[in-house]
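Below: the structure, in structure tokens.
With one protein chain removed, the remaining protein chains of the complex are shown where they sit.
Chain lettering (A and B) follows the sequence in which the chains are written, and residue indices restart at 1 in each chain.
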Amino acid sequence: MATPLNLKELSNKELRFTSGHRLCPGCAAPIVVKMILLAACDWPVVVASSTGCLEVSSCISTYTAWKVPWIHNAFENAAATLSGVETMYRALKKQGKIDKDIKFIAISGDGGTYDIGFQSLSGAMERWHDMLYVCYDNEAYMNTGIQRSGATPIYANTTTCPAGSVIPGKPQQRKDLTKIMAAHGIPYVAQASPSHWADLMKKVRKALEIEGPKFINVFTPCNRGWRTKTDDAILLSRLAVETCFWPLYEVENGVTRITFKPREKKPIIDFLKLQGRFKHLFEPGKEKLLEQIQQTIDANWEKLLKESSPEENKE
Amino acid sequence: MTKVVAVTGNEAVANAFRQIEPDVCAAYPITPQTELMQRFAAFVSNGQVKTEMILVESEHSAMSACVGAAAAGGRVATATSSQGLALMWEILFIASGLRLPIVMPVVNRALSAPINIHCDHSDAMGARDSGWIQLWSENAQEAYDNTIQAFRIAEHMDIRLPVMVCYDGFIISHSIERIEYLDDELVKKFVGEYKPLYPLLDIEHPKSYGPLILTDLYHEVRKSHSEVYKKVPKVVLEVAKDFKKISGRTYGLFESYRLDDAEIGIVILNSAAGTTKDVVDEYREKGVKVGLLKPRLFRPFPYEEIGKELSHLKAVCVLDRADAFGGSFGPLYLDVAASLCNLKEKPILINRIYGLGGRDYMPEHAQQVIEELQKIAKTGKVKILKEYIGVRE
Partner (left out) sequence: MIGWKNIPPGMVILEPGSALKFKTGSWRAFKPRWIEENCIHCLFCWIYCPDNAVKVMDGKMVGFDYDYCKGCGICATECPGKKGNKAIVMEEEVK
């Protein structure tokens, strides 16, 4: 009998990612990891992480916050590394040396997923390994000091594309990696947010029950990099969903389904104005940039609504 | 029990893989390694081996997947050459740093630029300090034998380090030679069951691989790691002794050819050593006291043993089939020099670069070197310390 996904039941489960990790106060990454491992509580799991905030903070010196087998190899190869672990598991299982049902989960940041890690992710998904890849997306290379990544939103201020007098932050739109992974034709792709914990956990569990490659992109605020407060990570995640900046949807065998429709779609400035990385957009003369951001979000949301046709949205 | 066949070097090594059946093999094609993995892939597709293959999208991912699979707790192998080895360079250090017994034949090929698909030793030499044990092979028989022994050496509980088995691209990998194959059962028994150390798949005892180590501990980790290499020569010799029992063939840390009473000598790796031994014999017929040393265990380099072997000679030429791109001496020269520099009695040491990018090494090149060594031994003077031979002016 699977553990019901309600907080009371889950609170009895062992936390396989412990306290004592060195992530910043208020960082959403450990919240995401906790939710993933709770959703997976009925299985033994092996986790692979790429170099990044989570990795350096969770396993340093002789201290490890992981109570599951965990491997860190390098920055760009969490997916390739986990492919190797998963294949060895299949090999040994075939030989009768292992009989347990073990799940394989990669948990990496946007740096090790969208950019330097993209090749190995794409390759692993194409080879159809039985693994779940979760990206905790904090929208920049945070561990090395807030440098822009392919996941950084347009006009965000980062240390390698600062909001200066001539260039107002990152000039390019961010990569829609979730759509790119859906285009790989893998069985399950989803977007999730820690604010909507039940939705996130349902998605993780659903993914783990499917055989084959799965990808989940999770919105993960970083109060250091985004210049926000230590207490607003969940609040911001919620706003990201409610402004349709980060829609919660899944693509299962090519069929798109929005899993949460905000009752009232909030304007993007509600989300942007709380973050120091966008504060330059509120200077006089920058209105067109804000308009552009809103237009892109509206267009993408419309597209998503069209793709998720009502007939196929029956649960 | 042996079977005599006429096969290429790649075929022979593929057969060794077939007999050993690693649990996982993650590989990416690159000339001149391709035939090795293709033959092995055919064994997999025909159900002749239990190996699971991961046809990765790059060599970097090949080594990364090997690291994951080895850490998971099973026998792992791959193979590459040249640019492939260069691409996996980052992960080589991680494989050795994590003490994972991965075995990798490296079919020696020149590094770009310019791009060249033929034999020289710049690839494996470029990776010589990545913490991998390196065994070098003169011919297809040695490549086959070294591959089998590599698994025993890598997996030894005192060692647990990855091993590279080097053999010449095209010259050995693609040429047909007479090989003696050992019986399948004999090889299986020799290599034995894989014993994992700290497997990730032992979920009852979760382990964390690859922590961040800072200034307060990294130095100690490296010191502890460096101590393991001191144990390698002994294990290599032990395994060679066991191997002799089943094959009749003798292997050591290096091959010493007519050096005992020699006055001049040549140090050379891989296939060109074969050519040179013939020329040595030629000159011995004429009464010239010349000998040859062919290293087999290149990393960790047996400084003491090789120093001892060469110290009585008057002049030695180290022939390198790789030039350090940045203008230093050839890599083999530097290690031979280090083995001699603190000895009271030591030969004059010169460095000659040959055969780059697959340029043929002919008997006349060995003759040229021996003639020069004779002059140096007589006069005690060296005209040119480091030079390319066989190059058009």
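Heads up, the rule we're going with is that contacts are C-beta pairs under 8 Å (C-beta built on N, C-alpha and C of every residue); 3 or more make two chains touch, one makes a residue touch a chain.
Only a predicted model underlies this, so the values are computations on that prediction, with no experimental measurement involved.
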item: Omitted chain's touching partners, listed by label; value: A, B
item: Given A:W197, A:F245 or A:W301, the one touching the chain that is not displayed; value: A:W197
item: Selected from B:L98, B:I306 or B:I389 as touching the chain missing from the view; value: B:L98
item: Residue touching the undisplayed chain, where the options are B:G169, B:P211, B:G265 or B:P331; value: B:P211
item: Of A:H21, A:K103 or A:R148, the one touching the omitted chain in the full complex; value: A:H21
item: Positions on subunit B contacted by the hidden chain, ascending; value: 97-100, 160, 197-198, 205-209, 211, 213, 216-217, 220-221, 223-225, 227-228
item: Interface with the undisplayed chain - residues on subunit A; value: 7-12, 15, 17-31, 34-35, 58-59, 62-68, 194, 197, 229-235
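The criterion applied here is as follows: only the chains that are shown with their structure count from here on.
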item: Subunit B - residues contacting subunit A, complex; value: 23-24, 26, 50-52, 54-58, 60-61, 64-74, 76, 90-91, 94, 200-203, 206-214, 216-217
item: Residue numbers on subunit A that touch subunit B, as the complex places them; value: 44, 46, 48, 55-56, 59-64, 66-74, 76-77, 80-92, 94-95, 98, 100, 102, 119-120, 122-124, 126-127
